[in-house]
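Below is one structure; the comments refer to it alone.
With one protein chain withheld, the remaining protein chains of the complex are depicted in position.
As written, the chain order gives the labels A, B and C, with residue 1 at the start of each chain.
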């Protein structure tokens, strides 16, 4: 299998949402994209801000766009601000270099898609993304800090 | 309550998807927007085309934009082509005047949001949207033909 | 005076809204622009559709853009559809060739701005725009049919 299915994407989001409620986080928005960057599932919790769907989508899309989880992109953005300013434009707003955009891989390491989460502190957004992916028995790649 | 909740939106989509499978339709994409036009739930069935999320979103957004279900908009578009060409531009692509964009009302008649469905013939898209809304015990307004 | 003032624009909109209520029209949206096409006053009645501000703005802006009230533009659009398809693009969505976009002139004939109204049938939108302008003791130019 080379792209995430609707069933898998639904498991990722629903598990991530349950985890968010367990942690008592702010209302969150989750977006799961397939390997081509196209939306498969989106869910926005009640009162989650109206820009959150685009931010969640941008965290996931940017990770797929560069081939690295957004935690890595956040690190790079600090060192190469001009590059990331340009990326904001060339990606048409689909590049959000902040933790919370996590690549989804299968056991063989192939990228099946990505999930983006927005609404709380970035570390918490990322934690829910990782929890959701692992609940679906897939491999989470948030872009490890080196 | 004057805007659709995540729970209600999830019921609408999941029921609509079940109905689509019962009818043996093409893979579908469902988008439920709140009363302000912002995405609450999106689900795209496996192999549903990559433009379908935008079409589903546009059917729902256009209905909210004009205050009429997309079946009515389809009728108007036939009579007023210049107006709808202009609307395609002013709405930034969020106006799809084809059946399948259905307003969601509560028992008091207030608009809670809208659902857009894309992937099969428009009449079938609309039928699944209506089924989903009614399964969530809300009122479907597809824009009746006059 | 060569551009409409906030006080005048407010009179136009408030009188137009009163007239709409007297006529029992659908909820309306009014936008008054100055001679440079920039918004001076906008008011959207409760439950008026979420695209109505852009449509009202586009009716007014398009009239200023071409120097003719939108009733004239509607006539032209029927005869020159390719031109108006192009105008939808070049104006970036600020050209709505449907009645309801009315130029505002002073007694000397100078254009002070324009008002755009959206929400009911175009003839009614236009009637409220004209009523508002005349209540402010200015001259309404809706683009007369020739």
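Heads up, the rule we're going with is that a residue touches a chain if its C-beta (ideal position, glycine included) is under 8 Å from a C-beta of that chain, and two chains touch if they have at least 3 such contacts.
Predicted model only: the values in this text are computed from it and were never measured.
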{"item": "Where the missing chain makes contact, among the chains that are shown", "value": "A, B, C"}
{"item": "Listed residues B:37, B:67 or B:119, member touching the removed chain", "value": "B:37"}
{"item": "Candidates C:40, C:66 or C:112 - the one touching the absent chain", "value": "C:40"}
{"item": "Hidden-chain contact residue, picked from the options A:39, A:98 or A:139", "value": "A:98"}
{"item": "Hidden partner chain, residues of chain B it touches", "value": "1-3, 34-38"}
{"item": "Residues of chain C (touch criterion as defined above) contacting the omitted chain", "value": "5-6, 10, 36, 38-46, 50, 53"}
{"item": "Absent chain, residues of chain A that touch it", "value": "26, 47-52, 54-55, 58, 74, 77-78, 81, 84-85, 88-89, 91-98"}
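Following the convention adopted for this analysis, only the chains that are shown with their structure count from here on.
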{"item": "Touch-based graph of the chains, sorted into line, ring, star, complete or other", "value": "line"}
{"item": "Taking each chain's C-alpha mean as its centre, the one farthest from chain C", "value": "A"}
{"item": "Distance from chain C to chain B - Cα centre to Cα centre, in angstrom", "value": "30"}
